[in-house]
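Below is one structure, written out as structure tokens, with a few remarks after it.
Missing here is one protein chain; the remaining ones are kept as they sit in the complex.
Right, chain A next:
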Amino acid sequence: MEDLLAARLQMALSLGFHIIFACIGMTMPVLMAFSEWRWLRTNRQEYLDLAKAWSRGVALFFAVGAVSGTVLSFELGLLFPGFMRHAGAIIGMPFSWEGTAFFVEAIALGVFLYGWDRLNKWVHWASGVLVGISGVLSGIFVVSANAWMNSPSGFTWENGQAKNIDPVAAMFNDAWLSQALHMTLAAFVATAFAVAGVHAFLLLKNLGNVFHRTAVRMALSFGAVAALLQPLSGDFSAKDVAERQPAKLAALESHFKTSQPADLIIGGIPDSEKEEVHYAIHIPKALSFLAHGDFNAQVTGLDQFPKAERPPVLIVHLAFQFMVGIGFLLATAGLLFLLFNWRWKRYLARKGWLLFIACLTPLGFLAVEAGWIVTEVGRQPWIIYKVMKTKDAVSPMPGLHYSLYTIVAVYLLLTFMLAWLMQRQIATVEEFYPSARNSID
């Protein structure tokens, strides 16, 4: 295997693996703290039980998330030292803030997980809130560093060296806000729907179960709000990408030829050689509107870029369609939940509804993965957009594929172990939590 490809695959795998744990780490503390707060206010057992049951799962995921995050901080250098040699001084700032936020998160989580019996209830609750806040903040800081790769700023590039470095301008680059917003919402959508899905699945076996019913309702409340906000944030991102990275926008929309107005292409298989899209649905003028807010705006196509500077269209387009499709499906589910919860509560207990929610379990995370493929593959061949190519940043060490194989093996083992352990945790819920044995109806 070519070293560049091996390095890219290893980075993609490591990020793709870590991002799931990062999403859980951002969302679950908020859910746990919310549940504990409900318990403190209502004194109902199921809220306390849920906070405790979730915290056991989170301890497992957080551990793997912490160590896989450590791996990433090293891999930036192990795989792409050419990138870090120049970028370190420019985007180190969000990383150092991220380090701080993660530090607070790790400490607060230790207090939260092991302090149930040792602390005042409200102090304990506050530690949970602190985990949530620092988790979200550390996510935002990391995304800001990634946004810089898409929208490099805060330096001038002279003869292959970064000069006039301004770390603050680099951190608050043009892409950070739209990306951070989109990623944070995505973390909440994916995690909340996954939690709701697992509990809905368990509820199907025992329809009146108070523990699982409460869990589904709470998780869906968070998921629904986030899922309904996500299309707005997506639109904001698309307009942003259209301005800053027209090649990425063109690739994700399979928009080969510059046109005015431009059709929106939904679905289909793009053919980069012939520069056309097969089997797609065309919506006239819609892309002009989505990209620039004007039905008659011109949208730059891939034809404006030399072939060597175009991202791989097929992967980016399919990943994008997949992400958007899931996004709309989850937003619809969220809307239905809010409607049912408002007027037609009886539907929420129906088997069909629970089955639907159970089927959604993995989809949010699949959309997150697809979204990362869009943003990372969509930037290729650049590692720092229009400044440095990925192939110029890769480690000179030959045989990088051995690193890749090792990481694949380790992460497969961890995935298998986590699945097995979670299944064991879930199987013993009734044994440990009183409310999981209670059933109404």
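Here is the rule we use: contacts are C-beta pairs under 8 Å (C-beta built on N, C-alpha and C of every residue); 3 or more make two chains touch, one makes a residue touch a chain; residues count from 1.
Simple rule for what comes next: contacts and distances are computed from a predicted model.
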| item | value |
| --- | --- |
| Options "Cytochrome d ubiquinol oxidase subunit II", "Lactate utilization protein C", "ABC transporter permease protein" or "Sulfurtransferase TusA family protein": UniProt name of the undisplayed chain | "Cytochrome d ubiquinol oxidase subunit II" |
| Residue touching the undisplayed chain, where the options are A:13, A:40, A:84 or A:266 | A:84 |
| Which of A:42, A:70, A:260 or A:332 contacts the chain that the document leaves out | A:70 |
| For chain A, the residues touching the chain missing from this view | 56, 59-60, 62-64, 66-71, 73-78, 81-82, 84-90, 92-93, 95-100, 102-104, 106-111, 113-115, 118-119, 165-168, 395-399, 403, 406, 410, 414, 417, 421, 424-425, 428 |
